[in-house]
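Take this structure first; my questions come after.
What you see is the complex with one protein chain gone and the rest in place.
On to chain A.
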Amino acid sequence: MSADLLSLLFSFQPDAEELKQKTAYDTQVQQFIRQVSNVSAQHFQKGAETQQDVLELLNPSVNSISYIYALQARISAIADNPRSQKSVPEQLRPGGALWNKIVLFLETADPVQLRYVGSIWARLVLYLEQVARVMGTPALAIAPIRSAMQRLDPTTGTFTTTHLQFIRLCMETRSYAAAKPILDNYIHSLPSTIPLLVKELEYSVPSADHINSGEYIHAKSGHSDKIGASDVQEYYVLGGMAYIGLQEYKKALNFLEHVLIVPSFNIANGLMLEAYKKWVLLSCLVHGSVQAIPRTANGTAIKLIKGAAKAYEALAEAFVQINNLPKLRAQANAGRDTWAEDGNTGLVQQLLDNQYRFYVSRLSRTFSAIPVANISNNLGGTVEDLTQYLETLIASGHLNAQIERTNKPDLGIVLRFYLDPTQGPQAKTEKQQQQALFEQTARTNILAEQVRSADYRLSLTKEYVEHLKRANKKATAAASGEAMDTSWDENMVDLEEEDIMGDL
């Protein structure tokens, strides 16, 4: 029996010659999965903890499908649904033998095979997190989950519930830096429904060499649960907060904008409000004033949010008045409870700290050299403190200037700005600039590719989407008793499509 099992488990060899053809691979895998999933748990259990253990015999990076089924059977046998620390056996705890096997598998499994076992993979990841949580060490699950995500999809650009699960875990454990590798990858696709007809094409089977991970992580592949708009929003809000934690305000700002442009039937939700509040503060920190909301955002929704975030706008207004430094302080004090309630006290504090920076950098537009004593007359504080502050600003690259110590007693210490942008600590050589331009070009090209595939997906499903919309419309009309006006939405879809073509 055991030999039978083994021969079955080893019967699928991904590198076999006859499987070079992608469709052949696909049929083989499907058939193989059907067989393996019929194997009962007892068979996998046989020989556990011995030399003949299937988990020892199988190679996770070659026999990934067999391995994951074996793992599943093993886990459900010993602790299917861990609730307390006691119910987690020793070998499954972080550092235990089985735990290590799971981690090893997630890190080294064959990405192509993983595409076929989406739901088991997702369950395994979830299980790992559950165990870590029950054991009171949620942080231990972060690295394995991250590797698992990267293994499945090196770009991690197709949104899955695992993304959300991962960022929640990072935020709970304050592991902002650990989240960065995932956050830095742009979410270019959402799991969508791919028509059956397309799925069976030679180049569309999951095993084909896809450029875009959205082709094999889709609504039916099992890698992700059903996703709602608020899931995506939550991911971006939490991601934005992680960037704030890392003090990467520019990225945080860009992240939060993704929350604001979520399509909406003239309503907003709490996540948008939350994002908007932080967005106002960050906008000040990055640009020195509140910028315009991205044009694609729903106007009515934004209006509703603005009405609920007046305190933040007042703060931003005070921030802009660089000549009136005490005003910001007063505003910040007045709204102290609001900031604390919203969890934004830290950001407001940053605003206070950074107003001096904007004050000084505005001086650079007026002066080429100014005695520090003059600045301290306007700002208050001693010359020594201010000099130190200016030196930190220069060292951190916020200020293109240098501090000079003159002998003349009436001048004292002098702040001298570099007028030529090619000089001073902030200067970039032409090589560096060129390099930056090249990098940007590369990024843009990748993005163009992603846009192209999004366009492709849209063109595939357009009829279907429209059909679905009509069906939805009928359903909602039947449910609520009145017809919803969806004409706006349809127009938007058309507009967006045109935009994509234009941008290409």
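Keep in mind that, in the parts below, contacts are C-beta pairs under 8 Å (C-beta built on N, C-alpha and C of every residue); 3 or more make two chains touch, one makes a residue touch a chain; residues count from 1.
The rule we apply is simple: contacts and distances are computed from a predicted model.
Visitor: Given the choices "DNA replication complex GINS protein PSF2", "Tetratricopeptide repeat domain 8", "COP9 signalosome complex subunit 1" or "E2 ubiquitin-conjugating enzyme", state the protein name listed in UniProt for the chain not shown.
Guide: "COP9 signalosome complex subunit 1"
Visitor: From the list A:L6, A:V39 or A:A229, pick the residue that touches the absent chain.
Guide: If we include the chain that is not displayed, A:A229 is the one touching it.
Visitor: Of the listed residues A:D110, A:D153, A:E248 or A:E274, which contacts the missing chain in the full complex?
Guide: A:E274
Visitor: Which of these, A:G346, A:G380 or A:P421, touches the one chain of the complex that we don't see?
Guide: From the options A:G346, A:G380 or A:P421, the contact with the absent chain belongs to A:P421.
Visitor: Please identify, in ascending order, the residues of chain A that touch the omitted chain?
Guide: Touching the chain left out of view, chain A contributes residues 168, 171, 186-192, 227-230, 232, 234, 237-238, 241, 254, 257-258, 261-271, 273-274, 294, 296, 300-301, 304, 308, 365-371, 374, 404, 406, 411, 414, 416-417, 419-422, 430, 433-434, 436-437, 440-441, 443-444, 447, 450-451, 454, 457-458, 461, 465, 468-469, 472, 476, 479-480, 482, 484, 489, 492-493, 496-497, 499-500, 503.
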